[in-house]
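The other protein chains are all here in position, but one chain of the complex has been omitted.
Moving on, here comes subunit A:
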Amino acid sequence: MTKFEIRGLRADVLISEDERQEILKGVDLTINSGETHAIMGPNGSGKSTLAYAIAGHPRYEITEGEVLLDGENVLDMEVDERARAGVFLAMQYPVEVPGVSMSNFLRSSVTSVRGEAPKLRQFSKELQGAMKNLSIDAAFAARGVNEGFSGGEKKRHEILQLELLKPKVAVLDETDSGLDVDALKIVSEGINRAQADSDLGVMLITHYTRILNYVKPDFVHVFSEGRIAESGGPELADVLESEGYERFAKAGA
């Protein structure tokens, strides 16, 4: 049983050397293992900042608050330590790293997170199976990390990493954006598999309710103006679907 708690989190985006702007204005949220929390909100409300701040992106700086994984403050950890502790971020815009092959990268990553190098043959079997589940062609393993991948291919590879790394909590930042319905189904199945596999806690950041037909949330939170403006059950998503975010945008203004 894992408890992931965000308490009073405030964070700035670092725009340039002497320019910054506060984006997160006190976020509180608790995710227990096995739970799925959908974070929904208008563009620019700070959803992605929340994701990046948790992972330790260099363009953001936490100014206040804490993020606890079973009582340990992950904000005191280096970026790679956070991942090894069991926090995973599926990025909205996965980064291309030229020249580093996907298979090399995944093996290094799995080795670091599991604390020992998997046997080559075993790992290659595991990788092939995981790729097949996500309808990723085996040829991708030899390509550079995300290099020249389409948006959908990048998202599938983020979920591939989720399945291989088996974190305790996953922050999925608009994993659904830019996917057609088929790809959305494949990616959603991957998320559900990961959850069934290891009782994963999921923070599902999305702008649209579409993915919620495939990944069922236990809780829905509306994010506005850098904080959670309202929380509820799955029915809140339906309200947002029919009414939009206007009410929250106004409330914040």
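Just so it is clear, a residue touches a chain if its C-beta (ideal position, glycine included) is under 8 Å from a C-beta of that chain, and two chains touch if they have at least 3 such contacts; residues count from 1.
Here, contacts and distances are computed from a predicted model.
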The complex's invisible chain, by UniProt name, from "Roadblock/LAMTOR2 domain-containing protein", "YolD-like family protein", "Intermembrane phospholipid transport system permease protein MlaE" or "Fe-S cluster assembly protein SufD" | "Fe-S cluster assembly protein SufD"
Given the contact definition stated above, which residue among A:11, A:74 or A:89 touches the chain not shown here?
-> A:89
Which residue, A:97, A:117, A:138 or A:181, contacts the hidden chain when the whole complex is considered?
-> A:97
Among A:63, A:109, A:177 or A:231, residue touching the chain not depicted | A:109
Sort through A:37, A:57, A:156 or A:221 and give me the one touching the missing partner chain.
-> A:57
The listed residue (A:28, A:80, A:182 or A:197) that touches the chain absent from the view is A:80
Listed in rising order, the subunit A residues that touch the chain left out are 55-58, 78-80, 82-84, 89, 91, 94-95, 97-100, 104-105, 108-109, 112-113, 144-145, 161, 165
